[in-house]
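Input: one structure, supplied below.
With one protein chain withheld, the remaining protein chains of the complex are depicted in position.
Right after this comes chain A.
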Amino acid sequence: LGKLPVEPSSIDFLICISRSHEYPGGSWFDEISRALKPGGTLLVYKILQSAPRETEKRQLLLAGFLDAKGVQRSSNAVLTVVVSSIVKAKKASWKIGTSFALKKGTKAPVKLQIDDDSDLIDEDSLLTEEDLKKPQIPVGDCEIGTTKKACKNCTCGRAEEEEKVKLGLTTEQLNNPQSSCGSCGLGDAFRCGTCPYKGLPPFKLGEKVSLSSNFLVADI
């Protein structure tokens, strides 16, 4: 069995007509594959049906060809020989030695084939009695000064109470700030929970505390 007298990857379309009972075997396939261009088509005509179509297709696939399918004989076939089966296959369209990076997932959102919502289970059925209970964190404790601030759309009146609360500092404390702990001037990050200067920007001891633009004016 010699080689086909062609350059590698040069043939677009190769027709193999076989009379023998055996299918073109592995070495033949290698040669055909070498000759075919990437993406080129191979047609195999069998004179005598020797194996079921499926087997032929599988053998082609195992040999590295893609899209193996049976082909109906067209009424204006060129061949004068009676053929019992025609199978068509394709050589893979990448060259030997090519590589490409694996996609790490698509950028477009994954498309679904589900059209009808009735194919989905009822998600609310996934919840148990236990699930429907909320954890016992004391809500309703809306006093100012405790942890959570008033909600943006406060309906209980806390937000207005908060607005009315004034600073608890005397003028003396503002004009001449002193700090026994030494941390009051450093800013909120360092102040104790009970520091009278809480909420004010950092300042230097002894210097008048500026109720700066950051504080009372809107943070626009």
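Everything below uses one rule, namely that a residue touches a chain if its C-beta (ideal position, glycine included) is under 8 Å from a C-beta of that chain, and two chains touch if they have at least 3 such contacts; residues count from 1.
The rule is simple: contacts and distances are computed from a predicted model.
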item	value
Absent chain [UniProt protein name; select from "MTMR6 protein", "Origin recognition complex subunit 2", "DNA-directed RNA polymerase III subunit RPC3" or "NADPH-dependent diflavin oxidoreductase 1"]	"NADPH-dependent diflavin oxidoreductase 1"
Absent chain, residues of chain A that touch it	105-112, 114, 117, 119-121, 123, 126-128, 131, 134-135, 137, 139, 144-145, 147-155, 159-160, 162-163, 165, 167, 186-190, 198-199, 201-202, 214-216, 218-220
